[in-house]
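Taken from a larger complex, these chains appear in their original positions, while the remainder are omitted.
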Amino acid sequence: GVLSLWCRPPAWDRATRPPHSPLQPPGLPLAPCRSFSNNKIQVELDESSGVAMMKFKSPPVNSLSLEFLTEFSISLEKLENNRACRGVIITSAVPKIFSSGLDITEMSGKSVEHYTEFWKAVQEMWLRLYGSSMVTVAAVNGSSPAGGCLIALSCDYRIMAEDPKFGIGLNEAQLGIVAPFWFKDTFVNVVGHRTAERSLQLGSLHPAPEAHKLGLVDELVPEEKLMEKAAAVMAQWLALPDHARQLTKTMMRKTVLDRLVAHREEDIKNFVTFVSKESIQKSLRMYMEMLKKRK
Amino acid sequence: GVLSLWCRPPAWDRATRPPHSPLQPPGLPLAPCRSFSNNKIQVELDESSGVAMMKFKSPPVNSLSLEFLTEFSISLEKLENNRACRGVIITSAVPKIFSSGLDITEMSGKSVEHYTEFWKAVQEMWLRLYGSSMVTVAAVNGSSPAGGCLIALSCDYRIMAEDPKFGIGLNEAQLGIVAPFWFKDTFVNVVGHRTAERSLQLGSLHPAPEAHKLGLVDELVPEEKLMEKAAAVMAQWLALPDHARQLTKTMMRKTVLDRLVAHREEDIKNFVTFVSKESIQKSLRMYMEMLKKRK
């Protein structure tokens, strides 16, 4: 029930580490500093602050391929299990783009098995990120449509470069597809029902200033100040005792996380059926052609 | 469940027409242009744009009588079933009033059978409008209390003439009556819980500028620009592929629509019991007397 939050570790924290004592900073004998980099994502943990920097480096647009999503989930899991890590700043190493969202090539001309595996990876990434027991700050240093926006929405705090050429939003409707219910739930939790209803139906990609006005991002700063600001925000969040903050986060997000967990198979099946339709395949092919011509 | 949204037509779309292809404009061989006018509502469909104009013309105040509601539902059904129609702009042909809300004479001194039939018609109207698969834009060109406000709230977008003499709100409490739970749900989805709680308890009729500030209406324009603006907004919404937009709309509104469907009989019974009380009948008679004296 709703009440078992008082004394349990966050349901979404796979780690078994004991939480830091409420009024004490985390103990000093920490795991050694770690920096790991895979193909798509670079991660550096600053042991002294307990903050990891996670940089998307999958040019040209950090699209969320199966490989990217898998690396993302594994990176989050590693950090979650590392007692030295209390927070993650997520940003992009690719200029002008945070992430372009789900990789359309993974949804086009592939097998049912592939679609299934891909969608599981999307779900897994979101469950880990939205349910993370770490403090998560998105430093949105470029455009962030669709799945890219979902990543930002799933963090605890969103700072965006104030450049109005950068857009953010769940703009799936523009491609003729529908954001899944848990994208919508995450969105509603951030901007409320009315803004979500309008933005999702119009498939809006909001310029940074508009996104800030709608509450989709919490703060705008000049791009050159983005990382400095992200570090300051992270320090503010880490000033709180981890355990109480984690339980509070779980209390706020549990309903929405539980909904996907309860309907995971159904959600996969719906995605696979949808994406397997010839009409959708045709739309996606047209869209990819258009993208190629743009270059 | 919540998930079956991906591939189904909207639950509230009674039409069996195949949805327009996601990235293509609707096919050209459309049904012939239709203009129909009943006693209370005039409807004109512009075949080239796919947009119907629906004008309330039931002077003096477009009150929602049984006859009006029935015509309204039938008009919506006709348009919903017409493949040539993709959107509806709702406005008033009566100066200074959009709609005064439920017709009190239908609730006063009538039989239980009449109250039952009347309330069914109110429910039916809302289920059709709030659940419409068409784009619905309210061009609120006058005051819009109670049921009139519900009509505006049930559209996808609300533009109001900026005249501060025009008021809008669910002001039922001022008459000593309570807005039904589905009026409240619709209101909360637009303005949020806190604003709804305060506004409903005070029975507020918000002047246009205040309504805009609260998010009750999306935009204010000078009255002479209202139709032009409504057409522009409609064009913006129709630029999106119908199918994805419709599924998204259903996803956002299904919970609230389902709640009335699940409790329809109970809601009718509650209304009939309430309105049959002598204390309520007395209040309504006093209110009608007051209205007569005002003239």
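We call the chains A and B, going by the order they appear; numbering starts again at 1 in every chain.
Operating definition for what follows: contacts are C-beta pairs under 8 Å (C-beta built on N, C-alpha and C of every residue); 3 or more make two chains touch, one makes a residue touch a chain.
Everything quoted here is computed from the prediction, not taken from an experiment.
J.: Since every chain here shares one sequence and 2 of them are in place, how many copies does the full complex have in this file?
T.: 3
The criterion applied here is as follows: only the chains that are shown with their structure count from here on.
J.: Specify the angle of rotation obtained when superposing chain A on chain B by their C-alpha atoms, rounded to a multiple of 5 degrees.
T.: For the C-alpha superposition of chain A onto chain B, the angle is 120 degrees.
J.: With centres defined as the mean C-alpha position, give me the chain A-chain B separation in Å.
T.: 37
J.: For chain A, which residues are in contact with chain B within the complex?
T.: 172-181, 184, 192-194, 196-198, 200-203, 259, 263, 266-267, 270-271, 273-274, 277, 279-280, 282-283, 286-287
J.: Using the touch definition up top, name the residues of chain B that touch chain A in the complex.
T.: 1-7, 21-23, 156-157, 188-192, 215, 218, 236-237, 240-241, 243-245, 247-249, 251-253
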